[in-house]
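Chains shown are a subset, placed as in the full complex.
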Amino acid sequence: MANSKYAYVRDFELPDPLLPGVFMVLRIDGHSFHRFSEKHNFAKPNDVRALQLMDHAAQDLMEEYPDVVLGFGESDEFSFLLRKSTSLYNRRHSKIVSTLTSLFTSSYVFHWSRYFPDTPLGYPPSFDGRIVLYPGTKEVKDYFAWRQADTHINNLYNTTFWALVQQGGQTTTEAHSTLRGTFAKDKHEILFSRFGINYNQLDAQFRKGSVLVREDLEEEKDGEVSRRPKSKVVMLHCDIIKDEFWEERSGLLVES
Amino acid sequence: MANSKYAYVRDFELPDPLLPGVFMVLRIDGHSFHRFSEKHNFAKPNDVRALQLMDHAAQDLMEEYPDVVLGFGESDEFSFLLRKSTSLYNRRHSKIVSTLTSLFTSSYVFHWSRYFPDTPLGYPPSFDGRIVLYPGTKEVKDYFAWRQADTHINNLYNTTFWALVQQGGQTTTEAHSTLRGTFAKDKHEILFSRFGINYNQLDAQFRKGSVLVREDLEEEKDGEVSRRPKSKVVMLHCDIIKDEFWEERSGLLVES
């Protein structure tokens, strides 16, 4: 065969299996999204359309990959939890990280016009992906707590910052200066006293991020047992830092 | 800071630098493209529109990443050669493989309607990516020879197969049966004697695949020397197995 003399080049493809028995978290981040959001005039501090498009892409990914049981998104990033026992693509690192990031990206571009009907996509956006392994349930919970705490911190800052600029007439330099050294309660106070904004009454989507959970559906078909219980992906904007979230959904962290 | 008690989860993000001083080849493959091509009625054995769309995505990737100096595409796959000395993303494995695969995917979806104006994209396609390291120039040349030899073998088979089906009225089962055990010259003979097709006169794009080469542009601006010579990406459908291709483009494999 004409090809066989070159086939040795495949010997350079080394195996890259991820350790079994641990959770995988895939985090996908927008690549150069500062530029991308400027170019497409994303609203500040939050662009509902852009967030919904991220949510849609994440939902598509979870519909396609049943072993992804949880997603959490904020701004231009989304994190996904894979079942501990997943054997997706034989746990090959490159295969998983590239394919899932690719599908997320594809869905983002595919659905763009639905969320931005009046803003044509100016150029193809891209995302990077990384997989982090977490051995235990504590670390998984803390990972997602870390992301949601980050959402809170960023959103409070950005909300106050843009209120100072958009409603308070400050320059961005002035607004940064105003906020330097302030604590959370100071920002709440600025929002309330100067702009009449009660931060805690803002849309939970902005304050809490987007939580996508796979929920199993009960199935009763006259005694017939289906091979896999059907599931659907549900969107929430709830607290995932406290234990309640996990206690009510113990299936997310089951061992197998 | 509210976030700091969770920050330890970052300790689980392990470094993944690729060895310096070796060539990287990134190969991107369509994921479940058999189904995708059926769904979108790709022409057999080759769909020019689909190939041109792949080429366009590859071109976008090379425009964005100057350290990608060569691309080779056939069917639903594309291989890219990165400069040996590239320090792209500090040679971090996941970052490179995910971001470049993401951009390729994004461009593919973005430009779909240009090549398939009458066929709406039915769902978001995805690609997987992998990076293989090649230490020497011989292995790099042999890698690309391997892919082009594969192009030849597949295309000769597919061309004959679909001629038997589309023009010869065979079922696909019959056509597979007809071709079982045949050599290249037998397939040439079938094409010529039964269908009047001279294989070697078919479009080089089908027989040779798509070769994308970065070529440096001469720059003369009244003695002014620019920091980096500008380059453009050129499309060819030439032989890359023989040494001539590489000899004429020694810059592709330079050490640094």
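Per-chain numbering from 1; labels A and B assigned in written order.
To be clear about the criterion, contacts are C-beta pairs under 8 Å (C-beta built on N, C-alpha and C of every residue); 3 or more make two chains touch, one makes a residue touch a chain.
If you're wondering where the values come from, they're calculated on a predicted model, not measured in any experiment.
The complex is built from one repeated protein sequence; 2 chains are visible, and the structure file as a whole lists 4 copies.
Going forward, only the chains that are shown with their structure count from here on.
Once the centre of each chain is set as its mean CA position, chain A and chain B turn out to be 30 Å apart. Across the complex, chain B is touched by residues 1-3, 6-9, 12-13, 31, 60, 93-95, 97-99, 101-111, 121, 123-134, 139, 142-143, 145-146, 149-150, 152-153, 184 of chain A.
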